[in-house]
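One structure below.
Yeah, one chain of the complex is gone here, protein chain that is, but the others are all in their spots.
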Amino acid sequence: MFKRVLVANRGEIALRVIRACRELGIETVAIHSEADASGLHVRAADAKVCVGPADSSLSYRNIPNVLSAAEITGVDAIHPGYGFLSENAHFAEVCESIGIKFIGPSSENIALLGDKAKAREIVAKRGLPVTPGSPGELRSEEEALQAAKQIGFPVIIKAIAGGGGRGMRVVSRVEDLSRAFQAAQAEAKSTFGNDGVYLERYFLEPRHIEVQIMADQHGRVVHLGERDCSIQRRHQKLVEETPSPVVDEKLRREMGRVAIEAVKAAQYRNVGTVEFLLDKDKNFYFMEVNTRIQVEHPITEMVTGIDLIKEQIRLAAGHPLAIRQQDVVLTGHSIECRINAEDPEKFTPSPGTITRYGPPGGFGVRVDSAMESGSTVVPYYDSMIAKLITHGRDRQESMARMKRALGEFTIEGIKTTIPLHHRILEDPDFQKGHVSTTFLERFLAR
Amino acid sequence: MFKRVLVANRGEIALRVIRACRELGIETVAIHSEADASGLHVRAADAKVCVGPADSSLSYRNIPNVLSAAEITGVDAIHPGYGFLSENAHFAEVCESIGIKFIGPSSENIALLGDKAKAREIVAKRGLPVTPGSPGELRSEEEALQAAKQIGFPVIIKAIAGGGGRGMRVVSRVEDLSRAFQAAQAEAKSTFGNDGVYLERYFLEPRHIEVQIMADQHGRVVHLGERDCSIQRRHQKLVEETPSPVVDEKLRREMGRVAIEAVKAAQYRNVGTVEFLLDKDKNFYFMEVNTRIQVEHPITEMVTGIDLIKEQIRLAAGHPLAIRQQDVVLTGHSIECRINAEDPEKFTPSPGTITRYGPPGGFGVRVDSAMESGSTVVPYYDSMIAKLITHGRDRQESMARMKRALGEFTIEGIKTTIPLHHRILEDPDFQKGHVSTTFLERFLAR
Amino acid sequence: MPEIANEPIPEASLTGGSGKQIQELIDLLRRNNLTELEFESHGTRIRVRHEAPVKATTTVVQESVPTSPQQPTHSASTTTSVPETAIGFLTVTSPIVGTFYRSPSPDADAYVEEGDSVKKGQVLCIVEAMKLMNEIESEVDGRIVKILVENTKSVEYGQALFLIDPKAV
Partner (left out) sequence: MPEIANEPIPEASLTGGSGKQIQELIDLLRRNNLTELEFESHGTRIRVRHEAPVKATTTVVQESVPTSPQQPTHSASTTTSVPETAIGFLTVTSPIVGTFYRSPSPDADAYVEEGDSVKKGQVLCIVEAMKLMNEIESEVDGRIVKILVENTKSVEYGQALFLIDPKAV
């Protein structure tokens, strides 16, 4: 096992990783920008290194400084968290070359699956269901038009290097295709530095269902059930739950099997997530593989009892999977609400000092956050300041507990999305589980 | 189901009950003494009534004022928590007579099982194992001497109305019996207003193992496994865990069977706890039944997923048990550390204002507390200010998580027993599970 | 199980009443030539000091009072407690939890009205608890300055019921 791990991230996920390391008896080194010098994740670590100014491209994403920090503190592994360098194949490769273990998949895994069109190709070749779409990158408007006609409108144009909804365009009519193609290319270029785009059928009211997998060095893979992440605003997840209200045991087994085959096709290692789109008739289509730990991983932990960060570290250290598929038992139901420092109606960021921070407690309530009274929410990074997670014997109890916990959560000094979550939890459609990725848009328009 | 419940308690257990009610959609009324007017449990409730001055005999234990508070707020049930009026048969009886449901067993149950000697008698008559001892109350020194000779020294003299270690005397030699008998009687009289005492064999290094049960109105009973509460200081529990490191599946089934038979013998209803003494050879003996929810109930909740307070309320409302014995699945391991406002070495109370309160968080960590930054720990009541509970896949993970969580717990302004818990968790005997009720005494003498 | 009463349940907010209390205190301060007012934000303890030529006493106002200052009773007496306050008025507080009645029966006249002079031992009101009618008597001679609770409303322990001016007999 590793003796000392550098946590190349900030905020709640850095603290999450530090907690897991502490429980495993591993020392931790925090990195931080000048803006985060007093952060809880910095104080929680055994050591800390300032790696640059507030701008993350000069600090948290600054590969030379992050690796120098790893060298001067003598760590044997780096945990990248999510975002920042977590899906940077080059960074993973440099780590490998200097003998510091990157806690995640191999750089080849990241490079391969980071190309979304290529990933779909590999999975489709195995005979697994992928969203109908162009076989790979679209090289011209001609190709785009041909592909769209074959698939049928509406279609969605996506960036190959994409993520977070950037570089996407939905096209309903053939005459809009040309302009959308150019716009998507331009946005992909400016956002990701790569103008490659591809095209898929656009589903109306689909669900976003993803399957958590774990794979060891020996090629063994298990899945830990699904997460329903259909409540999204501009492709940013807000509320996640597991099990999905529409996935039954049979469908779970089938999606799990496809997820395992998909990552086996890519010779994937470590933990990862296979994203699917589920249509109204419960047909599911492979979308992509996320090669990092995800924000919403806690709900899977709550229903499986498996600490995903610890497993991620153990797998990276070369340990074989300790469990088989039949050992995975899903108990109860779990929901996560992402609490953002934003105006709950206009979604404008609300940085500032938290004058009073009082997290909820009691049975079935978990809070993952690096905030405390007096913390400052700086404007340079993601606005998520806390994840509120509840667990109950069933969806009913899990929801009742979430409402209770949201009511207890005190955050003063800044605006947060807690009121929005209250409203979502009170929504009759949400309560019945009748949601899709278009739910929130309609909900907010009311 | 009830519409509005009065919570006749304070602090963490009052907040615990309010949380359960909120999740069940039940309105809550808090009562409070003048010393607790600004307490978190008071603000968390839907309504509040001041029932007297700081002295609990004039407020929380003041039956006329508590019942008047119930009447003027129109509640249909009262939850007594633990301590105060929770094991007061007279209070339960008055509640019954005025048509307000007492959330707990019947007044007859409380009266019967409150007489510890009588309870042992009933259980012994069923052929169940009880600690060898006098058949009932000792009426004279003569009777005490005879019983002690028959059982064999050492013996322990206990108050019939006892609890919390008051009125107990261990006697190793026949010549010490007379003085101990008189002293125990006097202490029983002054503490409980009843000088009845009885006598039992005194075991060296026994474990305190208790079994949680739930019983409905139809006489059906299930048990939820055991709790090992051997870490005690002066008969006050400090650390509890489940499962016990020494109880295997076979012993658990056997203790569970005896616990169920014991409460069936008393026609018991609602939740309760059957306390056993377990000797070094794994023989177990019935000690008594606690007719209330207990401080350490959360660890059972963590491994069963069952919300005991909600079940208690449902059972009191006349609902039948929703589960059968085979539905009870114990998953993982849970520990509770009671955090007291005390000097961690001298155990002197440390009341005062908590200038900074920062509870730990993350996976597998639960905090039950009514404290927050700025809270005042008043000197009039119990010194317990928080229960820190962890859950893990096994005892190893549960302990590692507890150490991690204790390290994160920030309470400034007063002294707490957190440093003591750190030391206990680091103790090799504790880590191996080699403990008994005498552990802490030896541990503190080191 | 009994019917749920239709009365609104008392307000749960802790801060709801304190603004009003402070204003009242300031007014009293002006009227009575008080010199000091302390305010502690946590625990909401308000302290008023009177540096009068004769003697200076202190009244502690706690937040559980919905509309007016009160004097908590720490004695175990079963009747009312009327310690002298700094501002010269005496507060009659409820020694029990129950329902406040201003008259012995719905049709009868009120025991007292604002402005009435009362004698020591005179019944001021009834607080009903557990079907028992507890008569609350005045412990001093004086004049009723204010009746602080409406007829038939619930009162909690220590809640202020009357303000009496003992100087205005």
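Letters A, B and C mark the chains as written, and numbering starts fresh at 1 in each.
Here, a contact is a pair of C-beta atoms (placed from the backbone, for glycine too) under 8 Å apart; a residue touches a chain by one contact, two chains touch by 3 or more.
The structure presented is a predicted model; accordingly, all values stated were derived computationally and were not measured.
For the chain that is not shown, the touched chains among those present are A, taking the whole complex.
In the complete assembly, the contact with the undisplayed chain comes from A:L58, out of A:L58, A:L145 or A:A183. Contact with the chain not shown here comes from a single listed residue; of A:K3, A:K125, A:H235 or A:R253, that residue is A:K3. The chain that is not drawn here is touched, among residues A:D76, A:E108, A:D176 or A:D427, by A:D76.
In the complete assembly, the contact with the undisplayed chain comes from A:V29, out of A:V29, A:C229 or A:I411.
Interface with the hidden chain, as seen from chain A, comprises residues 2-4, 27, 29, 32, 34, 37-38, 42-43, 45-54, 58-59, 64-69, 71-74, 76-77, 98-101, 353, 374, 376.
Heads up, the rule we're going with is that only the chains that are shown with their structure count from here on.
Between the CA-based centres of chain B and chain C the separation comes to 39 Å, rounded to the whole angstrom.
If you average the Cα atoms of chain A and of chain B, the two centres end up 43 Å apart.
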